[in-house]
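The complex appears here without one of its protein chains, the remainder shown in place.
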Amino acid sequence: MSKQKWEPKIVAFVCNWCTYAGADLAGTSRLKYPANTKIIRVMCSGGIDPVFILKAFERGADGVLVSGCHPNDCHYNAGNFHARRRWDLFHKLLDFVGIEKDRLQFSWISASEGKKFADVITKVTKDIIALGPFKTYQDMNAEFTTVFPEFAEAGNKEIAYEEEMTNG
Amino acid sequence: MKIGVFICHCGENISRTVDCPRVAHFAEGLPGVEYSIDYKYMCSDPGQKLIKDAIREHKLDAIVVGSCSPNMHERTFRNAAVSAGINPFLVEIANLREHCSWVHDDVEAATEKAIELVRMAIEKVKRDKPLTKIRVPVTKRVLVIGGGIAGIQAALDIANAGYEVVLVEREPSIGGHMSQLSETFPTLDCSQCILTPRMVEVYQHPKIKLLTYSEVVKVEGFIGNFKATIKKKARHINEDLCSGCGLCITKCPTKKKSYNSFEENLAFRPAVYVPFPQAVPNIPVIDETVCMYYKNGKCGMCVKVCDRGAIDFEQKDTMLVADIGAIIVATGYKLYNIEKATPESKYKGYGEYGYGKYRDVIDGLQFERIASASGPTAGEIKRPSDGKEPKKIVFIQCVGSRDPSKGISYCSKICCMYTAKQAMLYKHKVHDGEAYVFYMDIRAGGKMYDEFVRRAIEEDHVKYIRGRVSKIHEENGKYIVKGEDTIAGMPVEIDADMVVLATAMIPQDNAPKLAQTIGIPYDKHGFYNEAHPKLRPVESTTAGVFLAGACQSPKDIPESVAMASATASKAIILFASDTLEREPVVAKVNEDLCAGCFYCKKVCPFGAIEVRDIKDVNGIIYKEVAYINQGVCQGCGTCTATCLSKSIELAGFNNEEIFAEIAAL
Amino acid sequence: MSFKMEEKIISKDDLLKLCGDVIAKGHTLLAPGIAEYEQVKDVSQIRLDSSALPTKTSYKSYVFPKAEPILYYKRSKSDVQLIDVDVNGKKIVVLGAKPCDTNSINILKHLFNWDYEDEFFNLRQKHFVIIGLMCSSFDEYCFCTSVGSSPVSEEGSDLFLIPINEDKFALRIITEKGKEFIEPYSEFLKDGDEAKSNAVLESIKKPEVAFDSKQVHEWLGDNFENPKWEGIGNVCLSCAQCAFVCPVCHCFDLVDEDYSYSEGRRMKNWDGCQFGHFTLHASGHNPRDIQSKRYRQRVNHKFRYYVDKFGEILCTGCGRCSRGCPVSIDIKEIVSNCKD
Partner (left out) sequence: MDELRNYARELLEKEEVAAVIGYQQVTEKRTKPIVITDPAETSRLVFNEYCLNNLAVYLTKARIRSLMRTKDKTMKLAIVAKPCDVHSIVALIQENQIHRNDVHIISFNCHGVVKDFGCDFNGDNLAAKCIKCETHKPLYFDKIFGEEKQTPKAGDASLEKINELEKLNSKERFEFFKSEFDKCIKCYACRAVCPLCYCQRCITDKAIPRWIESSSHQRGNFSWNIVRAFHLSGRCTGCGECDRACPMDIPLSLINRRMAMEVKDLFSFVSGRSLETPTLVGNFDKKDSDEIFM
């Protein structure tokens, strides 16, 4: 699929109890936000490993959001406190090695903050668009890769399907 | 591995913005996908049948459903999968509604996102491992926190069902706010008359262990297996010896050093006291802060008069630990602090009404005490300032409530009713008096409630004025109440002898702290959150913790009692079987790889991680590794992220699964 | 090979001109820098110092890269598509290679053409031109003379340089490949005097022979369970520094790396026998579970197994592994102690 315009790829690692539910609430409230962000659900923000963020960048993410319950409101009492310390350090480390601060953002979004979820996603998307594609990292990703010719099987089906749509 | 993909249109909820056939079609071309289809309502009976048939027909090993949030129908689809022979944990939901179709307008973008969400779910489901539910034993004992009417009702219901109850009350006596009330609406029966028998029943019930003057300081564990630590504050009276004769109280020379909080500070109490004559248990407490003995080591009058030798100045706080299966939180409410705003307070206060400055401007609970036959005035309506009978009295409703600028946006719900009741009581006792009520709206929804208010207006001639009071000031012993009659459209000025403010119910001061102790969420006001506003109103989001009464939101007595009985039945349902099924989303240590740094143990919020020694052939310890108690683990995964050697995996969300999701971005 | 060596003379300036031409032609020119063989961008970088100690690493990575893809794959619904990797067959000229490096590719050739012909290695080495430079100094870790080489060894070089004076080198054409390479530059060459340059070579002070490799070979065969290995095992920290800086260590690992949900590559990466998990079986059994066994393997592989299999010692005596060892384990000392 060729895209005319570059669209940022953003991953959000969110906790099950607050931010995921907040995102659900944004949905039930029919709030609108950009479609660039895909959510990966974990049980608690305390369970998000910094390597997940590196993996996301390795898989071409232009930005990452990590979000959990507000301090004191963790479903597991303290997971987000441990997360907070971890992320503070990790963010500083990435900054030092030259990854722009806005590439990795953090928020506390409760289950009742559907609006905040939509706002945060909108903000993060805007920030990443302002930064542009994460070229530095993507250059590393591009090393030792190759472009495969369109796969016979999947590709043809895609085309066939489109024809079907246009004909019928 | 053969994967089936099922894309739901949710009527038009998803298909309006997501091209569902295209998503299903795309999925079909992905590695591992055997079968892919879209359908109008996947959660409907035919939809579920479609899934089950496909599983059987195509011999699917795992399925992905692109539908609404897993919080809605994950269980539905898991059950469908189970009935077709697939492990429920080999079902993944791609959230195409709440996280996609409902929040995006552009069909192209939403469809592409949906494709990616489905792809991520497919990659995850490939790595999912079949899991089986964990069974844990249940301790059939309930901890009820709060001995007001809600706590009392819950405790009695559970105890009468044959289960043990530990009832913890912070104050020296149970009874709560209800014991302070004079009469109750809409029947005007005496509050204490109906409450006291219940209190005594609690005290005498063989299944109820009553811990008054105690607080819950720590809660560990999980549903069916909590461990609660309760601090029993020192009464300085030996409960086993005290006969409740009250001689120490009458002889105590320190009579006027502290306000009587039960009387809402309208009277004093001695250094040794019972909160009120009908207190349960009828055992006094020595107030260390005012007792002469603690000041200078002298006095000891109580020791001299107590023929049972029950006075024990050396008594210390004690800690009790109880195994608990379920917790009912019934901590009740307090009233809005209507004085001026303080820097610490999130409320602005009502300085303009002169509460705290003018002694005859009182709040609702103070009026209850004045109107109560057992109160400081023995039920006669008298002004606190000079003891005179007020001939003109003004009630102001919605003080604090429904006023975001003062810090509270919600309706306190019971004030319309209790104001009508209080005005009525006043009229019954002061026949020649005039009663005015300033109100915003009258909210008298409830059986016989509106009739009750009409009675106050029509039979007892209470004068209702729709409007707000802007200011109260004192002039020649009268309180000039300036307000507005918004119906007549003119200013009103009343020279009242007494003013009663119907202040809002707010959560107890330490409500957030207790919530953090137990591990339950609360709203911005401090009221505890129910698990679902409609369908699970008496459960907290923490399994095994239930909510009764005004700690959840403002409530009147019948509602609190109903809620209490509901929580009791929840606890009894939990106790109906000897073991409890738990979700198998728990962490597990790979002992081979564990380096034994025990950072996991430090971060575990539930104390689920223990040290396990690995010994050599001679029985000498050569390695210490972490071991996770599966019954205690709640599956947050904080240990997995903290573990440096990545020797811990959280079932259902293991790292391989999450990496696969990331890879499918 | 029965190529007859030719002796020529080239001035330093002409040699640098030659290098300039090599770069201009787009070939890769490597020359010893401070830490490693650097890719020369500008001839002024070239030092041609025969008294320099060996660089920290050899030019092994140019013929056997630390990581390279060997194929690409893509999964579809029920199929896998494979794409071969095009090996970059660019000409690489190594200028001033140490005699302890020059023979490394020859030693490695055996392994990479033994049971399977490694086309990646072969293609790259085919395009290698090695211009050796006599070595005039050594330190406590050098032991080329003990493994059958010497600071003046021409083995493995296509061309060999011997500094005659400040700005002249004797240039020996050792191989056909060397001759082919130098032919276009014949204008720079004058006939040389073999006797004169031989005199230079002879005047060079060489490291003393520390051990007899034949005796070592024999001792190793008899002393598989010798307690001496234990002492080394206690100190060695199991990194692969020694293997990765070694010009002839060649172990590699094959890993499949996905770079998207359906696409990936098979990588060939350096691996080291001192890593604890090098021999870990899928069953959980690890035949070389402790460090002493792993170090024993390292010595045996170099001085016994490789000799048995290919007739060559898997060591050039460059001493890099000892120089860089974080805990100062000296292979010369250890091998010298391989006797009773």
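A, B and C are the chain letters, set down in written order, and residue numbers restart from 1 in every chain.
Everything that follows uses one rule, which is that a contact is a pair of C-beta atoms (placed from the backbone, for glycine too) under 8 Å apart; a residue touches a chain by one contact, two chains touch by 3 or more.
Just so it is clear, the model here is predicted, and its values are computed rather than measured.
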{"item": "Chain not shown, its touching partners among those shown", "value": "A, B, C"}
{"item": "Full-complex contact with the absent chain, from C:V63, C:L111, C:V245 or C:C315", "value": "C:V245"}
{"item": "Contact residue for the chain not shown (choose from B:V82, B:A109 or B:C597)", "value": "B:C597"}
{"item": "Per the touch definition above, residue among B:Y293, B:F546 or B:F659 touching the missing chain", "value": "B:F659"}
{"item": "On chain B, residues whose C-beta touches the chain left out of the figure", "value": "592-599, 601-603, 616, 618, 620-622, 624, 642, 644-646, 655-656, 659-660"}
{"item": "Chain not shown, touching residues in chain A", "value": "50-51, 54, 58, 71-72, 78, 81-82, 84-85, 87-101, 105-108, 120, 123, 136-137, 139-141, 143-144"}
{"item": "Contacts of chain C with the absent chain, listed as residue ranges", "value": "35, 56-57, 61, 66-67, 140, 231, 233-235, 237-241, 243-245, 253, 255, 257, 267, 269-270, 272, 275, 277, 290-292, 324, 326-330"}
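FYI, only the chains that are shown with their structure count from here on.
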{"item": "Graph class of chain-chain contacts, one of line, ring, star, complete, other", "value": "complete"}
{"item": "For chain A paired with chain C, centre-to-centre distance based on mean C-alpha positions, whole Å", "value": "46"}
{"item": "Chain B and chain C, separation of their C-alpha mean positions in angstrom", "value": "73"}
{"item": "Rounded Å distance between chain A and chain B, as computed from the means of their C-alpha atoms", "value": "34"}
{"item": "Touching two or more other chains - residues of chain B", "value": "28-30, 663"}
{"item": "Sites on chain C at which at least two other chains make contact", "value": "76-78, 260"}
{"item": "Complex interface listing, chain C residues touching chain B", "value": "75-78, 258, 260-262, 284"}
{"item": "In the complex, chain B residues that touch chain A", "value": "22, 25-26, 28-30, 69-71, 95, 97-100, 102-106, 109-110, 112-113, 116-117, 120, 512, 516, 519, 521, 523, 541-542, 585, 603, 605-606, 634-638, 640-642, 646, 650, 653, 655, 658-659, 661-663, 665"}
{"item": "Of all residues in chain C, those that touch chain A in their complex", "value": "67-69, 72, 74, 76-79, 81, 83, 85, 259-260, 263, 265, 267"}
